[in-house]
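Report on one structure; see the data block that follows.
FYI, not all chains are in this one, though none of them got moved.
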Amino acid sequence: MEKDAFSGWMGIKILHAGPGYCTLVAAITPEMTNGFEVCHGGVTFSIADSALAFASNSHGIKSVSIETSISHTKPVRVGDLIRAEAAEQHLSDKLATYHVTLTNQLGETVALFKGTVYRTGREWVTN
Amino acid sequence: MEKDAFSGWMGIKILHAGPGYCTLVAAITPEMTNGFEVCHGGVTFSIADSALAFASNSHGIKSVSIETSISHTKPVRVGDLIRAEAAEQHLSDKLATYHVTLTNQLGETVALFKGTVYRTGREWVTN
């Protein structure tokens, strides 16, 4: 996380993390908007993708995203506080799949994300 | 595009755009990296999502993304110049689908993106 410059730019704060799950929050700033004056879909995706990365790497095995998808269900606006919860749906030797649900400060679902990762088998060195 | 703050932050330059297509480029900066010292998957997604937005709104009808997916096929690193080409695969009254291919400066495919948009039927006002 300390080395993750883009998650830093997004102002991501991790609330909970453990083997196979992660909950984080990020506030939407004016820099994150698109031409419709709502949050760029790439920012919402990025918040979810960060939750996926933290959840999938939590087992100590380096995991890389191979396929992810997102459905936007409600516009996200400047000032919204977005919460992303990643939950492991499947874990095998080489592959794992996660759902990430994104909600706003009113508890409304703003996006549904699914991600599959490839587990490289290499352990993280933590010194 | 002028009002799209996040595309501005990403340094996106549109090379070509017209009804149903868009080609744009963006250079990867240190701010865009993740904990693996490669480009955050959300940045690559965002570049593709911008190409989708420009291509799908090019018909003059406001279009909003409803479902998008991305497969990362090769790591993207600081200094890479990423080119995104969006091509319309299907266009109907209410829905349209696009493929966006992302390549690096060597012409290698780094990601494959697919996006479906809902066409609201509202015209863009271009004053």
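As written, the chains take the letters A and B, and residue 1 is the first residue of each chain.
As a working rule, contacts are C-beta pairs under 8 Å (C-beta built on N, C-alpha and C of every residue); 3 or more make two chains touch, one makes a residue touch a chain.
Nothing here was measured: the structure is a model prediction, and the numbers come from that model.
Asks: Hey, this file places 2 copies; any idea how many the whole complex holds?
Replies: 4
Note that only the chains that are shown with their structure count from here on.
Asks: What is the distance in Å between the mean C-alpha positions of subunit A and subunit B?
Replies: 19
Asks: Can you name the residues of subunit B that touch subunit A in the complex?
Replies: Subunit B reaches subunit A through residues 1, 3-7, 9, 30-37, 40-43, 45-47, 49-50, 53, 62, 64-72.
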